[in-house]
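To start, the structure under review is shown below, and the notes come after it.
Every protein chain but one is kept in place in this view of the complex.
And then chain A:
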Amino acid sequence: MTHDPGYNFAYLDEGTKRMVRRAVLKAVSVPGHQVPFGAREMPLPYGWGTGGIQVTASILGPQDTLKVIDQGADDTTNAVSIRRFFSRVAGVRTTTRTRDATVIQTRHRIPEMPLREGQVLVYQVPMPEPLFRLEPRLSETRRMHALADYGLMHVKLYEDIARHGHVSTAYNYPVMVANRYLMSPSPIPAFDNPKMDNMPALQLFGAGREKKIYAVPPYTRVRSLDFEDHPFRPHRADAACAFCGARDSYLDEVVCDDRGGRMFICSDTDHCETRQEAAR
């Protein structure tokens, strides 16, 4: 496959890619720290993955195999659109198989299959600042990160527990990276948080509209915030996948009639299909 001759390989010009890669290198060197970068306008709207796309475009080589998921699935509309964008402007191989991919761009999920060394997981990030709901001013949150002053977030979690008996954050659950920086894991369900810890693959986070890049290098400690007497507990629907029977994967709830009927299916389509094939 060849790429669209009207554009440079992977759309961005080489100067821009170098700028993004410099930001990525800095991000890898300071795990969890948000590095500002000169995000460009992309031919997809802000909020639809422009940060992830710029990171992917900058690290992609002709030998790479790309997988794109949204909500865990390869066949959701935006995943289809981004995958098609890269097969057009980069001409790279694409796949839906987690194990075959070298670069996986994701929105809102981490694949169920453990990632291995050499793979890169690129997250699309809407709001990179983990503290933004508590303090919207970037000038203020920058100071808080510099001083590792995260009391505000602990108070929020404490208040949740005092009021509801447990933390009410279900996704985008804040994590501490390498015991230094508080980081937004992007809006993945808290269920996925433990997968980030000591992951052999490189995790890169791109926020286009907010113009920030951050990273978790391989084998880095990523801890979900909690308290000794209220340890972090990931949750999933207490059911089995209606297609593959999985009891350990994250499930989407599907409304199947207007009498309150529900079924649960794997959110990770590749995981589900692999299991179904194995069963056949």
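Quick notes on this one:
Methods note: contacts are C-beta pairs under 8 Å (C-beta built on N, C-alpha and C of every residue); 3 or more make two chains touch, one makes a residue touch a chain; residues count from 1.
The definition used in the following text is that contacts and distances are computed from a predicted model.
The protein name that UniProt records for the chain not on display, among "Carbon-phosphorus lyase complex subunit PhnI", "Fe(2+) transporter FeoB", "Spore germination protein" or "tRNA 2-thiouridine synthesizing protein B", is "Carbon-phosphorus lyase complex subunit PhnI". Residue A:Arg137 is the one among A:Arg18, A:Arg97, A:Arg116 or A:Arg137 that touches the chain not shown. Remark: the omitted chain is touched by one listed residue; of A:Arg93, A:Arg180, A:Arg209 or A:Arg223 this is A:Arg209. Among A:Arg18, A:Arg97, A:His166 or A:Arg247, only A:His166 touches the chain left out of the display. One chain of the complex is left out; on chain A, the residues touching it are 7, 13, 36-43, 45-48, 50, 70-73, 75-78, 80-81, 84, 107-109, 126, 136-139, 164-166, 168-172, 187-191, 209, 211-212, 235-237, 242, 250-254, 256-257, 261, 263, 265, 267.
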